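For this view, one protein chain was removed and the others were kept in their places.
Which chain is which? They are A, B and C, in the order written, and residues in each are numbered from 1.
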Amino acid sequence: MRINCPYCGLRDLAEFTYHGDADHALERPEPAQENSSAWNSWVYDRSNNAGQHRELWQHTGGCRGFMIVTRDTVTHEIISVEKVGS
Amino acid sequence: MLDVFAFSSIATGKAKSPLLGRAAKGSFPNSNGNVGITLSERFAISICEVVAWPDQAVAVRTALPKDDVTFEFASARWAVVSERHGNARRLRDKIGDKGSVIDLSHGRAILRLKGEDCGWVLSKLFAIDFEKMATKSGLATTHHGITAQIWREDESTFDVIIFRSFAAAFWHTLTRACADIGYEVK
Amino acid sequence: MARYSSLAILRNALSGNQQWTPAWRKAAPKPGYDVVIVGGGGHGLATAYYLAKEHGITNVAVLEKGWLGSGNIGRNTTIVRSNYLLPGNTPFYEHSMKLWEGLSHDLNYNVMFSQRSIINLFHTPAQEDDHARRGNSMILQGVDARFVRPPELKRRMPGLNVDGPSRFPILGGLEQPRAGTARHDAVAWGYARAADQRGVDIIENCEVTGFVREGDQVVGVETSRGRIHARKVGVAVAGATSHVLKTAGLNALPIESHVLQAFVSESLKPCLDCVVTFGGGHLYVSQSDKGSLVFGGDIDGYNSYAQRGNLPVVEDVMSELVELFPAFAKVRLLRSWGGIMDMSMDGSPIITTGPLPGMYLNTGWCYGGFKATPASGWCFAHTIAKDEPHAFNAPYSLDRFYRGYVIDEKGQGATPWKH
Partner (left out) sequence: MSGYRLAKSGGQIDRSETIGFTIDGRQYFGFKGDTLASAMMANGISIVGRSFKYHRPRGLFAAGTEEPNALFTVLRNGSREPNVRATEIEVYEGLQVESQNRWPSLSFDLMAINQLAGKTLAAGFYYKTFMGPVLGPLKGTRFWMFCEHFIRRAAGLGRAGIEPDTSRYERMNAFCDELVVGGGSAGINKAMDAAKSGKRVIICEQSAHALSPDQEEALGKKGITVLTRTTVWGWYDGNVMAAVERVTDHLEKPAAEKPRHRHWVIRAEHVSLCTGALERPIVFPGNDRPGIMLASAADAYTSQFGAIPGKRIAIFTNNDSAYATAARLSSAGAKIATIIDVRAAPSDAARTLAGKAGAKLLSGHAVIRTHGGSRLKSIDIAPFDVSMNRPSGASDTTECDTLLVAGGWSPVVHLASQKGAKPVWSEELQAFCAAAANADWSIHGAAAGDFDFGSNLSKNPAPVFQINHPGKAFVDFQHDVTADDVRLAHREGFIAVEHLKRYTTLGMATDQGKTSNIPGLAIMADALGKPIPDVGTTRFRAPFTAVSIGSIAAERFGDLLPERLTPMHERHKELGARMYEAGLWLRPESYNQPGETVEQAYVREARAVRAKVGLVDVSTLGKIDVQGPDSAEFLNRIYTNGFAKLPIGKARYGLMLREDGFALDDGTTWRLGENHFLMTTTTANAANVMQHMEKKLAVHWPDLRVHLTSVTDQWAGVAVAGPKSRDVLAACVNGTTVDNDTLPFMGIVQGEIDGIPVMICRLSFSGELAFEVYCGAHHGQAMWDALMLAGQPWNITPYGLEALGTLRIEKGHVTGAEIDGRTTARDLHLDWMLSSKKTFIGSAMMDREGLTDESRWTLVGVKSANGEKLKGGSHIVASENADNPGRSLGHVTAICYSPELKTYVALALLENGKSHIGKRLFTTDPVRTGSHVPVDIVSHHMVDPDGGRMHA
């Protein structure tokens, strides 16, 4: 697999670090001092889609930037890559 | 306020290369007697990282000195290599509060490869398309978890910037990769 | 159906092997069952078998979307062990080990469970203490464990890089002598045959497409071969768990699906008599009866439902094998494949009632599914029959995550790809 880093361009899988479901990661609940079901499910529950999956990758072996990769988990085909926050 | 740049000085004459005693100088031809590549360490020069705030990237880019090896290896993040001492301070003055300057002169080692076959040798170690890499350009990549920055000075000259603590191990790997070309250590 | 025995083999040999009958009936779905198990893999088949054997529940169907045993039961590296560290895990896996030890007789099917032992190598004093801690934990919970030192390792594994120069000098190993390997396909076939003999319907090429509900209650499943009613529905579909439960409206679970690659070399004369694991990375290797080295390492590390992995992990695994056995550099890789692991948030499984009334869930096996097959089926059968977990699987509840009673052998927290 190769990922098209928004800054460095197309690079090998080995240069990247996986950080899991992006939509999930971006929905961090409001900081709190008490536990809540929102926090519980944010920390532990995943949609784990079969098919298109928006996921967070970091180019640790390059620019160290974070990107959201839309990838088909059934075929491994990468549909799009966007810089986080863009 | 502590003056962190005080530590970047390498002009004390007490600085020791991480390759000291590990990189035997001399010629190591291949079995046909050829020497196709020259290796050397660019030691005791200034290496800095400059990082701009997102909204200051353009301003910093224009503010950066042109005379040095300067390349943006990550978005709004530059490596600046210079023979000039105290370069960190100079950069700090140039960019002010548009970003940060981190002096890494002690934290990195720079190896220079010279020769027609640099591409062949580097391709053994890095998954980079060197045929397409422009001269006077640089990038960040990795070799089995050893992060590296690579600068192409000209058609047949490359600088590889690696973490100091990995220098000895990487040197060993690099010379192995050069063996079939034959190499000389300057 | 005829019992299997050497006599039966002779008898059939004389009649040109014409008398053998199918190992299990190709059953067609009935309109309804007491229990429907979704998933015709090792765990589902074992569950059906123990429902019949231990609880007398024989009006059971096992639904498999493809061919029987097409999932991880036939895609693993066949290692059976119970050398766990944490109290939450050990009793369950040790129960599994005890079931393994009698399985071939129990099923009248030789699953070739060979207790050739597993040795976890360690390479630093700190690792040695960690392994001692694990070994002591095992012994204190009645599991066999011993330390092995380099001279014995050298004797037992002549090719092992014991005294050669290495960045990972081998200081010794933690051995579980009762551990070993089994013939993975035979486990699925053996359970299928034995369950079938007790009246269980095994229905292949029957994909579950939804759950039949009466209010909250699950009362059956919709399948590619029609609606099938059931008083209870057990789900044991490993990597497909999230996918299947979405059809019941459950859109988020503490599970991610990841691909794990496995590898076999060309066949060799016997050169490795036990299972051995490398402490300098992540590698486990044994030699099959056919002579192939069977080995694997880390999961690829990104969500995947494709039974196919990528090159970086292949390179990692090969390099660790050569680091351990330098002579194997000249052995050749024959085949590789991928399986979809149901990775849980703490690296430990889930065997529970629910999450919906009438539904029962068995998932989260990470790497550990094969060795767990008998106990998983046994405990899941108990949970389905009695509507409550057995003491062995009580720790494997679904709410343990939210309540904070995680069982985290690797101490990695809720990052499934690091377990």
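FYI, a residue touches a chain if its C-beta (ideal position, glycine included) is under 8 Å from a C-beta of that chain, and two chains touch if they have at least 3 such contacts.
As the structure is a computational prediction, the values presented were derived from the model and not from experiment.
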item	value
Which residue of C:P29, C:G190 or C:P416 touches the chain not shown here	C:G190
Given C:S96, C:S114, C:S257 or C:N393, the one touching the chain that is not displayed	C:S114
Full-complex contact with the absent chain, from C:G16, C:P31 or C:G215	C:G16
For subunit B, residues in touch with the removed chain	1-4, 6-10, 12, 14-18, 20-21, 30-32, 44, 49, 51, 53, 99-100, 102-108, 123-129, 131-132, 144-146, 163-166, 168-170, 172-173, 176-177, 179-180
Residues of subunit A (touch criterion as defined above) contacting the omitted chain	1-2, 10, 12-13, 17, 19, 25-26, 28-29, 31-36, 39-40, 43-44, 56, 58, 60, 64-66, 75-78, 84-85
Residue numbers in subunit C that touch the chain omitted from display	4-6, 8-10, 12-14, 16-18, 20-24, 26, 66-68, 70, 74, 87, 101-102, 104-105, 108-116, 123-126, 128-141, 145-147, 158-159, 161, 164-167, 174, 180, 183, 185-186, 189-190, 204, 265-271, 289-291, 308, 310-311, 314-316, 318-323, 326-337, 400, 402-406, 408, 410-414
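Please note the rule applied: only the chains that are shown with their structure count from here on.
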item	value
Geometric centre distance via CA averages, subunit B-subunit A, whole Å	31
Distance from subunit C to subunit A - Cα centre to Cα centre, in angstrom	29
Averaged-CA centre spacing for the pair subunit C and subunit B, given as whole angstrom	49
Contacts with 2+ other chains: residues of subunit B	none
Shared-contact residues (touching 2 or more other chains) in subunit C	none
Contact set on subunit A toward subunit B in their complex	6-8, 11-12, 14-15, 60-65, 83
Subunit B residues within the subunit A interface of the complex	73-75, 77, 127, 139-142, 145, 147
Contact footprint of subunit A on subunit C as seen in their complex	240, 242-243, 251-257, 301-306, 308, 310-312, 345, 401-402, 414-417
